[in-house]
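Shown next, in structure tokens, is the structure this report addresses.
A single protein chain has been removed from this complex, and every other one stays in its place.
Now for chain A:
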Amino acid sequence: MSEQAVIRAENLSLTFQTNDGPVHALKDVNLEVQKGDFVSFIGPSGCGKTTFLRVMADLEQQTGGTITVNGVSPEEARKSRAYGYVFQAAGLYPWRTIGGNIRLPLEIMGYEKSDQDARVRKVLELVELAGFEKKFPWQLSGGMQQRASIARALAFDADLLLMDEPFGALDEIVRDHLNEQLLQLWDTTHKTICFVTHSIPEAVYLSTKIVVMSPRPGRIADVIESTLPRERPLEIRDTPEFIEIAHRVRDGLRAGHGDDV
């Protein structure tokens, strides 16, 4: 089964050299993400969850160990446009319409004009923004902008979606709604998703696998395989099974902190 691994990290370490001495952002991290997984990375700030995601995306380079994305180095994966990355802020260009913003990576990657139009229409429907193609970002709410930025990451053929706290800046009601939509999206598109968050309910609700991380040095404290079914209505969050998993995540986070003091 290990041929199926989308991400494989072995003894992955990353040390930043700063004026106050070295900072171990990641130390001896081992992880495998299988095709079709929805993996959440959760932990307090400074635990290296975002750094780990950035290493996968070739936005940072490890200082030790190995990591492969789709079987190749992150750099090769980035150059073959193997993943879509969603940042914490929507980062839409104000001078482009919603359609124009989604078209941006397609233009850069050299897709045919007619293909671009078809893809923009398709992903706008996927994130329920059909009809907003000609609107400008400032005409949309924060949640809608973030949905547009997810559509932008879905528009090109990447099977892997890396998401760095994409809903961190949104209020809880919008967040619930987007979580639900994201699960549907994952179900229909069969993408592999790596999702950084610091909300326990969000991690438990979304994931097939929860990676609990702890700081100083950044490392994996626990990996929890979710026993929840694929089909997840919002009410699932009140079931004993959900609460049980949330409890294990909280324990993992506490244990990670305990080492520190």
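Criterion: contacts are C-beta pairs under 8 Å (C-beta built on N, C-alpha and C of every residue); 3 or more make two chains touch, one makes a residue touch a chain; residues count from 1.
The definition used in the following text is that contacts and distances are computed from a predicted model.
J.: If you look up the hidden chain in UniProt, what protein name do you find among "Oxidoreductase probably involved in sulfite reduction", "Sigma-70 family RNA polymerase sigma factor", "Putative aliphatic sulfonates transport permease protein SsuC" or "Electron transfer flavoprotein alpha subunit apoprotein"?
T.: Going by its UniProt entry, the chain not pictured is "Putative aliphatic sulfonates transport permease protein SsuC".
J.: With respect to the chain omitted from the figure, which of A:59, A:169, A:223 or A:236 is a touching residue?
T.: Of the listed residues, the one touching the omitted chain is A:59.
J.: For the chain left off this view, which of A:137, A:217 or A:256 is in contact with it?
T.: Touching the chain that is not displayed is residue A:137.
J.: At which residues does chain A meet the chain that is not included here?
T.: The list for chain A reads 57-59, 78-79, 81, 83-85, 87-89, 91, 93-95, 104-105, 107-109, 136-138.
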